[in-house]
Each structure stands twice: as C-alpha cells, then as structure tokens.
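Report on one structure; see the data block that follows.
Yeah, one chain of the complex is gone here, protein chain that is, but the others are all in their spots.
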Amino acid sequence: MTTRVTVWNENRHENKNPVVRDIYPEGIHGAIANALKGAGYDTKTATLDEPEHGLTDEVLNETDVLIWWGHLAHHEVADEVVEKVKKRVLEGMGLIVLHSGHFSKIFKSLMGTSCDLKWREADDKERLWVVDPSHPIVKGVGEYIELEKEEMYGEHFDIPAPDQLVFISWFEGGEVFRSGCTYQRGNGKIFYFRPGHETYPTYHNEQIQRVISNAVEWAAPVGRKYPQYGNAKPLEAIKDK
Amino acid sequence: MTTRVTVWNENRHENKNPVVRDIYPEGIHGAIANALKGAGYDTKTATLDEPEHGLTDEVLNETDVLIWWGHLAHHEVADEVVEKVKKRVLEGMGLIVLHSGHFSKIFKSLMGTSCDLKWREADDKERLWVVDPSHPIVKGVGEYIELEKEEMYGEHFDIPAPDQLVFISWFEGGEVFRSGCTYQRGNGKIFYFRPGHETYPTYHNEQIQRVISNAVEWAAPVGRKYPQYGNAKPLEAIKDK
Amino acid sequence: MTTRVTVWNENRHENKNPVVRDIYPEGIHGAIANALKGAGYDTKTATLDEPEHGLTDEVLNETDVLIWWGHLAHHEVADEVVEKVKKRVLEGMGLIVLHSGHFSKIFKSLMGTSCDLKWREADDKERLWVVDPSHPIVKGVGEYIELEKEEMYGEHFDIPAPDQLVFISWFEGGEVFRSGCTYQRGNGKIFYFRPGHETYPTYHNEQIQRVISNAVEWAAPVGRKYPQYGNAKPLEAIKDK
Partner (left out) sequence: MTTRVTVWNENRHENKNPVVRDIYPEGIHGAIANALKGAGYDTKTATLDEPEHGLTDEVLNETDVLIWWGHLAHHEVADEVVEKVKKRVLEGMGLIVLHSGHFSKIFKSLMGTSCDLKWREADDKERLWVVDPSHPIVKGVGEYIELEKEEMYGEHFDIPAPDQLVFISWFEGGEVFRSGCTYQRGNGKIFYFRPGHETYPTYHNEQIQRVISNAVEWAAPVGRKYPQYGNAKPLEAIKDK
C-alpha cells in the first residue's frame, strides 16, 4: 500500500513576506508535497489556519507519516491537537520535523528537553556531512549536501542523544550541528532534519527532497498491533512463598 | 564537596496501609535516606504533603541529585513543581526515578512517551541481571540481584531506548523488563530503577541500596555553566554572496 | 531489484547427528533458504566444505544479505574468507548472525569483544519479548515469540551495547538474554538473532522465519558509493597563520 503523507505547515511567513512567497508560491507545504507526489507518495497538506489546523481525527487516522514545519506560531497550535498527534506517533505514525519545528510543541513534548540551540540569519554556507552511510535515509545522497546560504543552527542543541545520528552540519561562521537525527518513541519513528529556513530555496534542492522522501519511507509505520499494557496474568506458574 | 541528595516520596501508602508502615516505619523516603546517609551523602527528604511538596526553590537549588518515589498521587503533584524540577534536571541536577515513579509527571515529561507497562502483584520472584558490567552503577554488585518477592513489571515498557541499559529483570511469571536505564537530558543525568513495591522490603536490601548509592554518585552534576542559546555572532568571517 | 540472499551454514551437525538430520533433512541452510524463497527473496546457500566455503568473490559480490550459522567448526573457517566477508559488510552487505554464530570469527571481528555468554542444553522454554515495537524487524510478530524448548543463552553476553535492542529473551531456568540486536558497521547493517539450536525445530517456526525475513529486508544495502577516505583537499580557503 502506498505510504500516505500529510505535510503540515504553519503557512504564515508565506502570507506576510513577499520574499518567502516568491520562493514558495504554493507555500513550503506545497513545495514539499509536490516533491513527495513526484516520488510516488499519496500526499496531502494541512495548515494552521484550517479548522483543527487541518489535523482532524480522520486526517490523522489516514496519515502514515506527518511532516511538520512551524516557526512563528508554535504557541497557536492547540494543545489538544498536539496530544492527538503525539498519541498517533506513539501508535506508530511516522513524524518528520523540519528546521524551526525544533521548537514546536509536538517535538518538545516527544523529546522531553528544551530543544534550544544557537541561531543566526547571516547567509552562512551549510554543508551537511553524512556520518551514517548505512542508513536508508541517505540513499542516493553524496558524501555531503552543500547549501550556499542557510540560517545557522549551532550546538549545543538541547535534545536527547539521537538513537541514530545521520547528518552533522558544518557552518561557515564556525559552528557545527547534529542536523539529521532519528528517534524511536513508542511504536513510532521520528526524524529531525535541520535545513529549511523560509527565506532560502532549500526545499527546492533535489538532495534535500531526496532525504525527506527517504525519511518518509523509513518512518512509515510497521503496522503492528499496539502492545497491551496494564494488569497481566502470569504466563508461568508462580510458587507460593 | 559532598553530593547533596533529596529523597522525595509521596508518602501515602505508609499512612494508609499498616503492612507498608511495618516495613517502612520511617517511610520509604526514610529508609532510602538512611542508607544514603550511611554511604556518606548529605541527605534530606521531602514529601508530597509538605508546602510546595517540600521542593521549594531553596531545596531544589541545594539538591545535586533528586530521588523520586510516587504511585497513588502522581496527579496531585503540582505542574509548576514539575516544571521547576525539570528545569533543574536540564540545568544539571541528577534524577533517580524509582519503581512506580515511571508514571510520575516528571518522568513522563522527560521521556516524551506514555511510560506504560504490564504489571502484576503476585509475589513474583525477580532477578535483575547486570548487562553492562563496565557501568559505575553496578560497582560492588554481583552478576544479578535476586528479590524473593516483588511486583512484576513487564515489557513492552514504553520508554525511549535507554542511552545505557544496565539491568534486565527476569520474572517468575514469564516476563522480562528493562529495569535499570540511564538517560541524558540537557546537562542532567537520569536513572530509572525498577524495584521497590511498597509492600515488600526491597529498599532494605543491601544490593538495592548499593545500586541507588552508586547511581547518586553517577548522576551528580558535572558543574558546567549552562550553554548559551539564542542568537549567536559568527566566530569566523562569512563571505558576501 | 529483488534482494539476493546467501544462507551460509557450517553443515556439520546435520552430517553427524541423526536427530539434527531428521529435523533439518535439507540442512539448517536448506530450511532457512526455503523460508526466504517463500518470502520472495533470490536465495542461495553455501556451506563450509565447499571450495572457499562456497563464498567465492563472485558469490559475495552477488550477495546483498549474508546469513551465518556455525558452531563446531568456527576455527575451520579460513581467515582470508573472514576478511573478505568483513570487507563486504563494511562496503554495505547485510549480515544476519544466528545463534551459535555469536562465536564465529566474522562476528567476533565485527564486534571487537569476546562475544562470550552463559549456556545450557536443558530444554528450557524461551520467550522472546519485543522491546522495540517500532522496528521493521518485528513486523507481523506478536508481543513475544514462545519456543517450547531451546538451548539457554544467558547474560552477561559480552557484546558492544547494540545500536538497537529488539528482543529480550526470558528463559525458564532463570536467565535473560539480549536476543535480537542490531549494529551498524561501515556501510553495512548487522542483526544478531539468538534462537536456533540444531536439535530443536526452531527454524521451522513461522514467527522465527518472519523475523529472519524482516531482517533481510532491513539489512539490505543502501547502495551508496563507498565513502572516500585518505588525503582530502580543503573545500574552503584556509588562512595563512
């Protein structure tokens, strides 16, 4: 069965800033969704200002992998929607958190840390080095991906140690960053991927699109029944003591 | 400087159940605190029904490692206290979560998962096997610790994969459990340790006391300055593009 | 392209012991290969007593995932074949090491440890609990797999901490074991899977077959170019100092 992807975007910069609108006339969500459709995924989009932020029970239940881009309006995302997304992740839905999504409620809630970092908007060159060449997320990607200009994110990045560290970024201004990180949470798989500041055409880059597409494949649910929790009868006899 | 420990206990079973009071006449917190004093730590206790649950700013600021036992009344712990404890952990305070503390607000918030599990009160024998003999937490501990009777906790335990898995429990009724788990969160170190149901004399067991004492040593703060987050000037010149 | 599997077996017990031959008339390699063919993989077998142990350059170059079962004759495997297999793993070939293969030259060489363990042949019941429900290796598998009789392997198992711990075994005689472990080495992925003593019909168990089949899928090479090592020209100008 084709993996079903929902690309969620806060979609505010696009409406405020002509620079962003010029780069992403269909929104960041539109650009990513188009790339994923091209890769063969069954892809929808959802945005903050739709009812329930476009993430109704129906949409979530029919989503195998959710992609998340937010920045200005993290605080406007309703807590109950965050709780529903989290429940779906623990049940197996894949989650790909992009760039400034590091500060989204859903990412912070799944990580348990502040998710804080250093940042700078100064046209730094970024070079993302592959540090795990065995990982399916880097299929078809060279030794590094170079982005002529990006926002800088620098360490210390306050996240739990990733289960798998896939990319490390080099920045022109002298910093490094763990920029491709996987996590397992419950039955679900999470990938954090750093690049994608709204004023740069990062999501039009084919290597970046390839990573996101690979991550969708990797994060797709295994499809097992949810484990049984709570009171459990013994499977073996217990002696009287 | 001597490591300063605060042993926090909800202290409700002790007041309700004579069986528990007989085993722990000074409360679970008292038993653990006595063992830690004996090991040379500067040890205090705090309980749920004290003002601010005994965890005032002053107490938290003077605590290097906090030990947490709770069960019946997780929901009575004030969210603002949980937030203050979490902030202190991210700043470097060690945290040792015991047994039913797996469902405490503070542990769930730091883990990002449901922390659910299977359980049974049926006098199972438990045998905790050491799976990382290089870890300082198992100093002075044999190949396994055997507890004649304990509550069973069984997999799947819905936690993030531990940074280091130190103990795995065998239960008489047929289950296994990841019963000694370390996590790094921010500047702080966390140890989850499974045993300690209130109706058994587990915290009087010298091997269990030894593990908790070792964990205090291991979890003590490194004492570095908190990293700087936010906007950062470049350390190297960035070219005009 | 269909994943190409080679099932390697030392094939000695089958020739010496009628009990084993009765359970595996086509050899352990034959039983596993039949299951994998049934799952749609392009599957070959190779055994110790063939020239070059059946692992010629041609065979290795056309193998995406190698499965390894050995026990009595680890020392008879030629060092140069071990080196060739290791090189292929680092280049990306998947490797699935089964049961007593824990003591094979190839596994010990890739792990860097003694790979020693406790063992007992006493018809223990084994129950393999899934501890990572998000992992593709447990697709279609229940909360646990129960084997009525198996050889016991017990902790401490002297391996590096697995990158991902997928199964933990419970044994009737009181032990536990990390029985499903993944490792990344170079461009290659490795899965160690415990069950499969030669005198029990373990590889005829459908759940065990399912795990091996899932592991083949998971371990298949990503297919990237091997990274470039050695002297490297700078990608950015370096200032005179």
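As written, the chain order gives the labels A, B and C, with residue 1 at the start of each chain.
Methods note: a contact is a pair of C-beta atoms (placed from the backbone, for glycine too) under 8 Å apart; a residue touches a chain by one contact, two chains touch by 3 or more.
What you see is a predicted model, and the numbers here were worked out from it, not measured in a lab.
Within the entire complex, contacts from the absent chain reach the displayed chains A, B, C. Touch with the chain omitted from the figure is made, among A:Arg127, A:Lys149 or A:His197, by A:Arg127. Residue C:His156 is the one among C:Arg21, C:Lys139, C:His156 or C:His204 that touches the chain missing from this view. Residues of subunit B in touch with the missing chain: 92, 125, 127, 130, 132-136, 138-143, 163-164, 172, 184-189, 222-225, 227-228, 235-236. Although one chain is not drawn, its touching partners on subunit A can still be listed: residues 127, 129-133, 143, 154-157, 161, 164-165, 168-171, 174-176, 178. In the full complex, the hidden chain is touched by subunit C at residues 90, 109-114, 116-120, 122-125, 148-149, 152, 154, 156, 158, 160-161, 163, 172-175, 183-186, 227-236, 238-239, 241.
In this section, only the chains that are shown with their structure count from here on.
Each step here moves to a touching chain, and the least such steps from subunit B to subunit C number 1.
One finds 31 Å separating the Cα centroids of subunit A and subunit B. Touching two or more other chains at once are residues 127, 130, 132-133, 143, 164 of subunit C.
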